[in-house]
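My structure is below; once you've seen it, I'll send some questions.
Here the complex is missing a single protein chain, while all its other protein chains stay put.
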Amino acid sequence: MADFSWDVRSPLDRALVAGPYGAQGEAGVTLTEIRNFDLVQVMARRGKAGEMAKAAKTRFGVAAPDKPEAVGAADATLIWSGPDQFLVLSKGGKHTIEALGPIFAGSASLSDQSHARALISVSGEKARAMLAKLSSIDLHPDVFGVGAAAATSMDHTSVTLWRGADRGGQAAFNLLVFATFAESLWHTILDSAAEYGVTIGHSEEF
Amino acid sequence: MRITCPFCGERELGEFTYLGDAKPQRPVADAGEEAVYDYVYLRDNVAGVMSEHWYHSGGCRAWLKVTRNTLTHEISAVEPAAGAGAAKVGA
Amino acid sequence: MAADQANRLASGGLIDRSASLNFRFDGKSFSGFKGDTLASALVANGVKLVGRSFKYHRPRGILTAGSEEPNALVELRSGARREPNTKATTAELYDGLEAASQNRWPSLNFDVMAVNQLFAPIFVAGFYYKTFMWPAKFWEAIYEPAIRRAAGLGRAAQVSDPDHYDKAWAHCDVVIAGSGPAGLAAALAAGRSGARVILCEEDFVPGGRLLADGGTIDGLPASEWVARTLAELAAMPDVRIMTRTTLFGVYDGGTYGAIERVNDHLPMPPEHQVRQRLWRIVAKRCVVAAGAIERPIVFAGNDTPGVMMASAMRSYISRYAATPAKRIALFTNNEDGWRTAETAIAAGLQVAAVIDARPDVSPAHRSLASKGGFPVLHGSVVGVNGGKNGVRKISVSLTGGARAEVEADGLAVSGGWNPAVGLTSYHRGRPKWRDDIAAFVPDGAPPGMVAAGAANGAFGLGACLREGFEAGAAAARDAGRSGNVGSMPVADDEAFSLTPLWHVAGKGKAFVDQQHDVTASDVELAQREGFESVEHLKRYTTLGMATDQGKTSNVAGLAIMAAVSGKSIPETGTTIYRPPYVPVAIGAFAGHHRDENFHATRLTPSHHWAAEQGAVFVDTGLWKRAQWYPRPGEKDWLESVTREVNAVRSGVGFCDVSTLGKIDVHGPDAGAFLDRVYINAFSSLPVGKARYGLMLREDGIVYDDGTTSRLAEDHYFLTTTTAKAGLVMQHLEFCRQVLFPELDVQLTSVSDQWAQFSIAGPKTRDLLREIVDPAEDLSNEGFPFMGAREVALRGGLKARLFRISFSGEMAFEISVPARYGEAMARNLMIAGKPFGVTPYGTEALGVMRVEKGHVAGPELNGTTTAGDLGLGKMMSTKKDFIGRVMAGREALVAPDRQVVVGIKPVDKARRLRSGAHIIPKGETPGPDNDRGYVTSVCFSPVLDQWIGLGLVERGRERIGEIVHAHDPLRGEDYDVELCNPVFYDPDGGRQRG
Partner (left out) sequence: MKYSIFSLARAALSGHKTWKPTWRDAAPKDRYDVVIIGGGGHGLATAWFLASEFGIRNVAVLEKGWIGSGNAGRNTTIIRSNYGLPGNTGFYELSMKLWETMEQDLNYNAMVSQRGVLNLYHSDAQRDAFARRGNTMRINGIDAELLDQAALRKMMPFLNFENARFPIQGGLLQRRGGTARHDAVVWGYAHAASELGVDIIQNCEVTGFVRDGNGKVTGVETSRGKIGAGKVGMAVAGSSSRVAAMAGLRLPIESHVLQAFVSEAIKPLLPNVMTFGAGHFYVSQSDKGGLVFGGDIDGYNSYAQRGNLPVVEDVCEGGMALIPMIGRVRLLRQWGGIMDMSMDGTPIIDMSPVEGLYINAGWCYGGFKATPGSGFVFAHLLARDQSHKEAARFRLDRFQRGAMIDEKGQGAQPNLH
């Protein structure tokens, strides 16, 4: 009997080359791909928004976002993704669709998106300048504070963008991009960031 | 043009896809061919304030009813389609 | 060695004399300083002749000192970076700059095409509409090529632009166009209010006219006030000053376009940097402080090199310390023009005379004249003596009729000022006429925009500061910012007196639009021929259509039209103002999206594995798909594809079909929902089964097809074609949210979540048994045709397995989470090794679907009905569904429609081609017997011949008929037989076995 190994490969596996990129000197942008996560889309059933919210609160201890926000729970981030729906992002194995199924039974429909997206964290002094080339939304700190989220587009491709906790005094943005577009968008991100100098890496830490 | 999505806030035109006049209502099943012809093909083609269907394709995927002036492109109101946000119906 | 800068003043100017820059113009070396434009450096070097005009190839010099320049256009840089029609007046000087004059041959000095001037009596406006008609064939062969060669100014580069561009977004409360006194004051007020401000300045130094004209503000010299203001603004974190940036357009919803020339002041952009950046600025309010443009007076010889706008002459003298002439005459109809005389005297230049068209001049100027020792002539310039080397003598017609001549080598002209009304008028607004300044000023503006200062017709320095400050404060307030604006900068207002003068009649050509060689008599001719509407005038004469967009010519042109047609200027009106305010490089609008980055690329989960296998990829929408996998020794694609098909038909093969759209349809009403969007029923589909579904548009035409499976009572997994994935999702959301909001159903795209492979061939089960957990029953009974369920794989991974077949063989499709896609491809190769597994690409997929008579994109072409495709029986009569009613219209159910049939050449060796038309045998092809066409073809390895599908009128009734495949495009004409579209295993036994 043949021996199969089920290697997991991130959609950025080939494109991501860890290390410096672009202009020399201190990097203005840090790009980190976060690997090994579970991502479940939770969509309330008709008239069941309240029940869904209750179920979410029970499971995560925080209210599910009902506006464009990313809400941090102990071991998950709940990210608004549209009317009556949000994404549950957690470290691989924490909140799988199998685990969440019973929680939302009857109140919401679940769809596994764990493999449908790549997760990229963008930080650094020039993060906003770089993102201004890709995103049409206003990322000024007064407008897009910590925890703000957006379902939006970059390079004509749908993305989910939210601002995480600041890192080293700098704003940090997270991007969920569709897996089959990930490599293409990655190159566009690098082109946009190159003039500022980039540090590239990947991590399983959120 | 910028459209204020009732769910996402103000967004750039490129995030939206246009369908057209929101006034025609899909006829009931037994309305007959003439009614469906009218629904599918005839348009008021309003020169002025018009209610339209737009899809927030590059955002939250909600269908929206946008009130917009076709002479000036000025948008005076945006509301979700009946089924966008329907989870709150009766809740 | 560079020539010396003979016309450079010994001191003064905003140039950095410590930074000497060498440059070349028409091959000749010169030097200038940092802070120069190409034009100012040419002036400093005494270069007067800079270009040739469009039609008559007349010698032209430098007319202005800004982006309104019509004459001094050059080809900047060389080779791949050659930029035609670049205004020397805005091109920043850099070391090593290369520029060449345009539209001349063999040289600027001696231009053969200047012979056109001899034909000037014939080359009047619109002459070409009246001739070149005979003989008809001569137009394309002779006349037009000659006209094309003669026209057009500079030459574009002949190779790909090597530089990069990008685009960015910016957001603010107040965007300000222009950093002159009004713009700076607006920025101060808005910034102090706490507003987020973006100030765009097209020049490389902020200050606007203050840079040349100075003045006193808040008791300080203007330069000091500017420095202080810039420092204050720089300390505000939310105020951004963008120099080298022109706000060029206003779009709906407070979106503004701006072009930033990031690195045009360098020989080439530094590594990793762009040449230019396009900004989309979203602003709640906009203050247009773009100033005003000094306008010429039209008189004979007004295009002679050395004739220059009065304000431009001041700019060259004051800002650049470069002297356009040694002995200057000034022709003005207003007070402001006199400043040039003041500037010239202050710089130690000679003023030959001031020709003032007004009856009086102020006592101050009278004393200036006596101090300067030059005469004030009341009258008008009627002629200029000179040529390509510049002005020599000026003829003046004095009030009262006498003539005078003035010897001078430069003539400054001021006809007053036109506010820059472009931005305020781009939403088809028409500016209004103000008699007191004899100029058009904004009459309203797009929502959120206001004009201030000279752009609004306020020409005094004090007024500019006041209007700018107030507009900035108001804009900030409107944007919800309420900080303390502090005190307003103050300056005196200069007197402004002007007697309108547009055109001085005289002998010789008097140019209105210098670049397009439109003369005053052309305007008169247009009027005579009925082209009296300003839009007709513009189109007939090409007035104002040159690269300067008529900034110096439009108002004069319409004023002359008003005069000859006996109407007032406001009655005559303006043409429609159109963006961009300055021409913008096409590359900047494209930004990053060129070459391979034109559109995003989508990769399948097994892409890199396929690339390792040497797959040839094909673009399908945004996707790269493996088209076939060539093997060493195979002579062409056909051999590879045939091998792949044979491998599947005789053994087993697999193909990545992850590009299909995949949608989770959840909810208690999921079945009812699908019943409404598909023509066939899905609520009746049992859990664990798949069904082929067909969707129509509401107009009854087929929209898309695919297989949809029921995975749970309230969960269907729907697939779409690759091409329609996004559109079907949008359509389904429309149905869900708009048409049927009462249904409890949820939709999610899972296209990217699943890597899906088709595994096909008689040995499919053997292969699957290797990879699927042995506990899973894959027998025909345990997993029958059209079964669909989750299975465990060896190693514990869960997969979805669907027993569906596109190839007509025993086949499954298997889905695993996408990050396992590559592993799945590798494991299929391992598991299938004993069975000779063969990866196949989209070509083999296509061959097998044609052999099976399955319809695909070429048949689902947006004009075919379910009946046309032979699927009419699927249409349920028991329920309503999208498209049901319109599908019943008479022409859509007519018996003579073109329907899908099989097609095979009578000569088995013949190649069949898609796009060939079907003509009844024995008939001469014509529009009346064109019965259809071939939609899809392939070489069928099974039948060992080319076969195809086609849409043929009454096709199903004609099966067995021999017809002509007529393909004149490719010079082919041959007999084919119409046949059953299912060429292979018509009973379907193989896929069910």
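When the chains are written out, they are named A, B and C in that same order, and each has its own residue count from 1.
As a working rule, a residue touches a chain if its C-beta (ideal position, glycine included) is under 8 Å from a C-beta of that chain, and two chains touch if they have at least 3 such contacts.
Fair warning: this is a prediction, and the values are worked out from it, not measured in the lab.
Counted over the whole complex, the shown chains touched by the missing one are B, C. The omitted chain makes contact with just one of the residues C:24, C:594 or C:910: C:594. Only one of the listed residues, C:10, C:136 or C:775, touches the absent chain: C:136. Within the whole complex, the absent chain has one touching residue among C:19, C:142 or C:159, and that is C:159.
Among C:257, C:457, C:817 or C:955, the one in contact with the hidden chain is C:257. On the side of chain C, touch with the chain left out of the figure occurs at residues 54, 80-85, 121-122, 124, 127-134, 136, 139-140, 144-145, 147-149, 151-161, 163, 165, 167, 249, 251-252, 255, 257, 278, 280, 426-428, 521, 525, 528-531, 533, 535-536, 539-540, 542, 545-547, 549, 576, 578-580, 583-587, 589-591, 593-599, 601, 618-620, 697-701, 857-858, 861-863, 886, 889-893, 913-917, 919, 925-927, 930, 933, 935-936, 966-970.
Against the chain not displayed here, chain B makes contact via residues 1, 12-14, 17-21, 37, 40-47, 50, 52, 68, 70-73.
Everything that follows uses one rule, which is that only the chains that are shown with their structure count from here on.
Contact analysis places A-C first among chain pairs (by count of C-beta pairs in contact). Chain C has its Cα centroid 32 Å from the Cα centroid of chain A. Within chain C, the positions touching two or more other chains are listed as 169, 280, 282. Counting partners per residue, chain A has 43, 45-47, 136-137, 156 as the residues that reach two or more other chains. Residues 43-52, 67-68, 81-84, 136-137, 150-153, 156, 158 of chain A are the ones that touch chain B when the two sit in their complex. Listing the residues of chain C that touch chain B in their complex gives 169, 251-255, 280, 282, 427, 447, 698-699, 726, 730, 733-734, 736-741, 880, 885-886, 888-889. Contacts from chain B toward chain C in the complex involve residues 1-3, 12-13, 17, 19, 26-27, 29, 31-33, 36-37, 39-40, 53, 55, 57, 61-63, 72-75, 80-84, 86.
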